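Left out: one protein chain. Kept in place: all the others.
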């Protein structure tokens, strides 16, 4: 009768396999093929270089604002690597590496951030949702996707990405809670990159970890070293397998760091120190993974150089194609009247015609 | 480096002092004066009888829909008993006993549920917010009140009530999280009465308890036997003291039961069994507390009878006064133009005058 | 063919469409076991099971947000928000996602979602239970906004809403949920979204309204005929967006005089848009200023005064007569 402690059905773990000094926990190391590991590496590098290129294009005024991913390559790719094509993926706005892995083209990003809504097109057969700008709101969509998967009797899963800041939004709460109640096959991947624009993680919530928020919903939660692609992958694949088996959702917190600006409109020197960034530079995911691959004899410096060249060309080609495309799209402002409804209602057709008749700006 | 369990800074407890069979945990029994205990008892009885009377008035068409409190008297009064007058209290829509304790009149309830917005008036000097109908939305107000208390340099607290269902709303999440971050002196009192209209607690969240949701915010959480007014009081006073001392918010879950209908528009036989209700009838808070008071020699059957009579008269008087008041207010529909803004803008004054000139319905 | 209340007619629409189309599911607070607080979803759980008839946790944003996900993956969620006054908790999911997913993905995904919700005054309810804020939704590109006015058109419009490939906000006038019965055919019936109906013909005056306000509007029209020998064209908009301006314009070109009735607050309300369209398309036909009879720009009062707030036949009649009295 007196004061008793409430028993929680599980605890929240932290997982780390390959640390920043290159130490490896052999017991936890996942058994992945060389091909798969090299593919992961390739996309990490592609993600990084593409990001750097976009930053330059933005500075040159050739595209608009976007959110760089530098430092978060492992957190993104380790997660989506656990998915298959028929699974669903819902990004926030800082998941270009994950989206590239899942089949979207660099060209589409360039169009999108170049101000062309055509960049939001999702190619047939690819199950990624478009970028979601209002923070945290996309998390619910992955619960609905998961529910639909159940209704269709499939064993796919839906994985959704969001940031540390997003966990403060009501939609995060409603999403994980509903997923718990309906046991939807949803993987909630929080990329805790330590900042929501200028707000540090410590100011976002008094909770020690974001993973422990899972306890509020009776749902498993796990925290990873989000710059360790092996740890990220292991957490993701466990969650995916549980979801496929009908055991419901998981909340994963990947502890990582945004090495670059929030978006190209941001000046991080206003709110964080160089020293802090330097610490995280050392924990950076790509070099750590390269060392691992080299140790395993899967990668050499020469191979990296060759790969870098290959990627450089691919990116250059994508930029050329995208800029050509923008040129041809430039005068198609009238397409703003498309795709609002399946059929354009009369009043909108009238507005469209007025536009066509009078528009002199293009 | 491998898998490690995340250490949480505290655990969630359940507290019970006076159980349904009358067993008392003497170690935990709070040291309260006879006068205070009898006052609590009086308000429990008043709350119950007033509720019963309102139900009859509603059935007779003399007032409209309202939300009965039967079974939740301990959960409400044990909580507000920990407050002083200068503290703030924010109810949902099922806290009449708490509001009466905090100085609102029965007449005001009758007016309000009789359809007169005058019932929403808050008497000078009383720090209760008005009834909040949109579930969970008032929780944030208590964070703001708490913040203002801090800005004013006071050691008051703000206590907010809400139901089990409300914990699923995003606003609950944002409120407790913000209170944690700002360490506001806010007491979150969840009256878990097992249902949100027809939805049982088990369907509201997969979490075993609602108290454990505090872990998501790094905030203390505690669960009580919400039909045990001593346990409720002890949890509340601990939280209040912590808040006054500048140590921030607490989430309290009072486990109780709604013995009556959700509102007078509801038919609970559609979603719950008589047997379940019968089990909870036995756990009912008033008779349990009366046994305790009798055991302590503070209360007799005669005293109860006398008190019942007194209360009956008070209620009858309030009903008479309220109905008289309604009669005089009947024709004051034009007051709908009052209190929207401090000063009535021109367009609204024009509408008001048109109303005055033409209204033929009253 | 049976005489039905609007609640029964809506329930019929749900039963028949769920029977025909496995993709439809119903979700909301208390919609399954309890059959909905107004019983619109009664019997669906028993027939279609708990995977398709879903009692959700108490979270409006989640209802709409999960429905967006469901819709993207091939389902047709019919969401109930218990009262329209609580739909604001989901406003961002509607505005920012449901209304935009087709547009954002350039047609790759679409969101055939229906948001059903009771709206409007007149049932002696609590605060937040009596509002009429269809303008919020009508002003939002990407949504459609439908409000029926009788059992039969409620059923036929809900059927269309469920078949619509885009999100439809469907306001149900709760004050006439059970106020009268109407013959509703057993066989399927659908009414096109975006089409108004002329429900009474006349050449002297145009009365335009919709939803629960059709009742006092028709009463006013009857009284004009009886007491004044005035024949009014009465238009039931049925859809607020898309607005059937053609039907309105045609009538006004004939009558030259028009009164628009809505129970929403006056300023920036639906009547203003109808006025705007008529000015744009039939200005030269007007013989008197267009008038509107609306709710006042205050919060609808608790029920003791709600009838004083709501437009009624008397107010409509007065304004109609003033409009008829104008010498042009």
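Which chain is which? They are A, B and C, in the order written, and residues in each are numbered from 1.
Heads up, the rule we're going with is that a contact is a pair of C-beta atoms (placed from the backbone, for glycine too) under 8 Å apart; a residue touches a chain by one contact, two chains touch by 3 or more.
Quick caveat: nothing in here was measured; it's all calculated off a predicted structure.
By the touch rule given at the top, the unshown chain touches A, B, C in the complete complex.
Screening C:12, C:31, C:89 or C:213 against the full complex identifies C:89 as the residue touching the chain left out. Across the entire complex, the residue among C:169, C:248, C:271 or C:316 in touch with the chain not shown is C:271.
Checked against the full complex, the one of A:117, A:161, A:257 or A:289 touching the unshown chain is A:117. Residue A:197 is the one among A:8, A:126, A:197 or A:261 that touches the chain missing from this view.
Checked against the full complex, the one of B:143, B:159, B:286 or B:315 touching the unshown chain is B:143. Residues of chain C that touch the chain left out of view are 85-86, 88-89, 91-92, 95-96, 99-100, 103-104, 127-128, 133, 135-136, 138-142, 241, 243, 264-265, 267-273, 275-276, 279-280, 283-284, 286, 288-292, 297-299. The missing chain lies against chain B, touching residues 88, 90, 117-118, 120-124, 129-130, 132, 134, 137-152, 158, 170-171, 174-175, 177-178, 181-182, 338-342, 345-348. Listed by residue number, the positions of chain A touching the unshown chain are 64-65, 93, 112, 114-117, 119, 131, 133-137, 165-166, 168-171, 196-199, 203-205, 265-266, 270-271, 326, 329-330, 332-333, 335-337, 340, 347-348, 351, 355, 358-362.
The working rule: only the chains that are shown with their structure count from here on.
Taking the mean of C-alpha positions as each chain's centre, the chain lying farthest from the centre of chain B is A. Taking the mean of the C-alpha atoms as each chain's centre, chain A and chain C sit 40 Å apart. The residues of chain C that reach two or more other chains are 57, 59, 61-62, listed in rising order. In chain B, the positions touching at least two other chains are 168-171, 203-205.
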